[in-house]
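The structure is given below, and queries will be raised subsequently.
All protein chains of the complex are present and in place, except for one that has been dropped.
Every chain is named by a letter (A and B) in the order it is written, and numbering of its residues begins at 1.
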Amino acid sequence: MANRSSKLGRLYIIIVFLLLYIPIVYLILYSFSKGTTMTNFNGFTLTHYGELFADKRMLAIFLDTILIALLSSTFSTIIGTMGALAVNNTKRRHQRETLLSLNNILLVSPDVIIGASFLIFFTALKVPLGFWSVLLSHIAFEIPIVLLMVLPRLDEMSPSLINAANDLGATTGQTLSRIVLPVIQPGIIAGFFMAITYSLDDFAVTFFVTGNGFSTLSVEIYSRARQGISLEINALAGIMFIFSLILVVVYYFIENHNASKLKKQDKLEVTGK
Amino acid sequence: MRRSFKTMFYTPYMLWLVLFVISPVALIVYYSFFNIHHQFTFSNYQEFFSSGTYLTMTANSVLYAFLITLFSILISYPMALVISKLKHRDLWILLVILPTWINLLLKAYAFIGLLSHDGLVNNIFQFFGLPVQHMLFTDASFILVAAYIQIPFMILPIYNSMTDISESYIKASRDLGATNWQTLTKIIIPLTMPGIKSGIQIVFIPSLSLFMLSRLIGGNKVITLGTAVEEHFLTTMNWGMGSTIGVVLIISMVIVMLLTTTKRNRRRS
């Protein structure tokens, strides 16, 4: 009986995984299709990739998107980590909960609300819409997720570590750079990568604050998709899929590098006993 | 000296809180009291609560968001349950996460192809002898695509709460004579309620405002609160009305948050 239900379970997850991946495979498959529609596969070709690479506008947008992602995630990681330190240092429970709820507002708000309110904000401050407004918006909505990735590490850290460093004569700066930052480093890295994905994934907020001159890939895909099927977008999907995979691999490489250090220690501890 | 170091350190974050969290919310509330000619008025709210269009739109948005959330739970819960029992569950859950790394618009775009008149889905229907359906630009397709996009975000919190359950609870339940079904309904589901609730938070609120999906997949027929906000801000330039709808969205967001968090607090205290 248990065996049958587990077989049923396996069948179920295989079906769901198929449903999850069919659209993606379908999308990328047609990037290699001759013709112009996503309906008949007319034989293998790389022309859509050729078109994509020859598309100067698309290339510029691609580079802008990457630039925005890297810059915004760097700044948001710095500010978010500072914020996590601030929240961690707030000992009164009530104050801490207020700070955390304020922090989470941007995480739970619908994208259109963030986009619309930032649009009002930039207009009120007379910030011109374009690169800077998009960059500032991305930094703004990435900060809370960085904080949420870093804070648990800080909370887990025994407060006596900081007291110990202090006790041995370290200044606040030394304690921060030699003890706190190294200990919470995995959270900072995770936060940085989450920030990059948030930036690359965002459409709605960017769409509101981008103005006329500047564009990111999401906005570009949206405006082209509204005009109908263009297999150049499929080719772009193929490239972005590979880019995502590389990002995953890089992240897991860094994670494993950290984890393998720990694993090695575990092993030694076991054999040592 | 230590104090000044601290304040220097906290300033950027506090500045962010004030500039990008508090003031945008305040601005949207402020703007909701102005009409298109920049005059102070309550007419936006009057219009919202008296016009059939806006009220139907609100009802529709809530209904769609509810259906999207419901379908995601129905598909995600068994999925999380089975994966949490598998040997290499970390690897499988990675496969669930992977699609979320692909741009939402690309996924929506894929469905334009899949659901089109000569697309894959209709090909399969034809293979089984079913008539060709006109699926693109319908409400059903909007809900389907939205659920597809949200499923991984629903699986993750449920899966996390499942892996938190100690194996001994399940053994204890079996030991006391519960059937698999009883163990599921009386032990596993109550213990994974926090996961389901945070899943609802993650899925329901954004589903209220998926304007790009309703534009791409739903056509212009499905008008949700999200599309209305976009239209007022970027097309008709009636920021006051757009802000009013925004305030309604914020309030409904707060309601959902309260509904999905109160019980957890009660249990803790």
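Going forward, contacts are C-beta pairs under 8 Å (C-beta built on N, C-alpha and C of every residue); 3 or more make two chains touch, one makes a residue touch a chain.
We take it that contacts and distances are computed from a predicted model.
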item	value
Undisplayed chain, where the name is taken from the UniProt record, one of "Glutamyl-tRNA(Gln) amidotransferase subunit A", "GvpL/GvpF family gas vesicle protein", "Alkyl hydroperoxide reductase AhpD" or "Spermidine/putrescine import ATP-binding protein PotA"	"Spermidine/putrescine import ATP-binding protein PotA"
Residue among A:L29, A:V127 or A:V183 that touches the chain left out of view	A:V183
Which residue of A:V112, A:L136, A:A165 or A:I196 touches the chain not shown here	A:A165
Missing-chain contacts mapped onto chain A	158, 160-161, 163-171, 174, 178-179, 182-183, 185, 262, 265-266, 268-269, 272
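Note that only the chains that are shown with their structure count from here on.
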item	value
Intercentroid distance (Cα basis), chain B paired with chain A, Å	18
Chain A-facing residues of chain B, complex	2, 5-6, 9-10, 12-14, 16-17, 19-25, 27-28, 31, 75, 78-79, 81-83, 85, 92, 95-96, 98-114, 116, 118-120, 148, 151-152, 180, 201, 205-206, 208-209, 211-212, 215-216, 226, 229-230, 233-234, 239, 242-243, 246, 249-250, 253, 257
Touching residues (chain side chain A, partner chain B) in the complex	1-2, 5-6, 9-10, 12-13, 16-17, 19-24, 26-27, 30, 37-40, 78-80, 82-83, 85-86, 89, 99, 102-103, 105-106, 108-121, 124, 136, 140, 143, 172-173, 197, 200-201, 203-204, 207-208, 217-218, 221-222, 225-226, 229, 233, 236-237, 240-241, 244, 247-248
